[in-house]
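Of the protein chains in this complex, one is absent; all others appear in place.
Up next, chain A:
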Amino acid sequence: MTALVSRPGTLSIGLARGAFELRQFFRQKETVVFTFSLPVLLMVLLGSVFGDVYPDTGLEASQLFAAGMIGAGIISTSFVSMGIGVALDRENGTLKRLRGTPMPATSYFIGKIVLVAVSSLAQAAIMLTIASLMFGLTVPTSPEKWLTFAWVFALGVTGCAALGVAASSLARSVNGAAAGTNIVFLALQFASGVLVTPITALPDVMVNVSSFFPVKWMCQGLRSVFLPEEAARYEMAGQWELGLTALVLSAWCVAGLLLCRLVFRWTNNRE
């Protein structure tokens, strides 16, 4: 009997899950406010402290900082939110229930990607608006810049979200996942020259280490989008290195997805 009626497709279930996840997320007012306001708050507060103007280019430190913070905001809605979200799904039985249905695992991840893509885009839009109002960051108009934004965003979000899922599987609980992802994120934010600008002010060793991770490249890529050409001189290499950025972010996408497959767990059962 079942053979006669075909099972719904992975993609269509995945998109339905995306709609489900978005509803679930946006109805939790507290989480929404917390998720979006934390990076904004950090950007507004620290950005107001960085009053320097670089004499050689006339650029303001706060602009450099704000451009990088947009990257950090996206990472927090992808890596951190995903890490916590999946751990929560595991703890409250969502994953266990899904495991007992014919829903393919891939559909679950499609749903999560939809959620992360929408919330990260919203985060970026909010931060860009505030940064342009407060710090005079110019919204780019050339399609080239937006193309760069598109691939940096897509690669960054995918890689970070996959790493978030992997991180959630390593943690034993929601609290563990929240603390773990936030610590990693904070340390990398610092070492990648997001909280300290320009990145050249950091010790070389520190940047050499953080250059292995996606945060640095994500933020550098976004600085290339939101800052004028001459701002490239405040990067470690004195240029935007878009090719290398694409390479590192792609590598993390692949590594993240592999890691995700390797360590993903449906339940917290220790058997």
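Everything below uses one rule, namely that a contact is a pair of C-beta atoms (placed from the backbone, for glycine too) under 8 Å apart; a residue touches a chain by one contact, two chains touch by 3 or more; residues count from 1.
The rule is short, and it goes like this: contacts and distances are computed from a predicted model.
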Practice item. Could you check which of "Cytochrome c domain-containing protein", "Fumarate reductase subunit C", "ABC transporter ATP-binding protein" or "His-Xaa-Ser system protein HxsD" matches the UniProt name for the chain that's left out? Key: "ABC transporter ATP-binding protein"
Review point. Out of A:Ser48, A:Asn92, A:Asn208 or A:Gln239, which touches the unshown chain?
Key: A:Asn92
Review point. Touching the missing chain, which residues of chain A?
Key: 1-2, 5-8, 12-13, 16, 20, 23-24, 27-28, 89, 92-94, 96-97, 99-104, 267, 269, 271
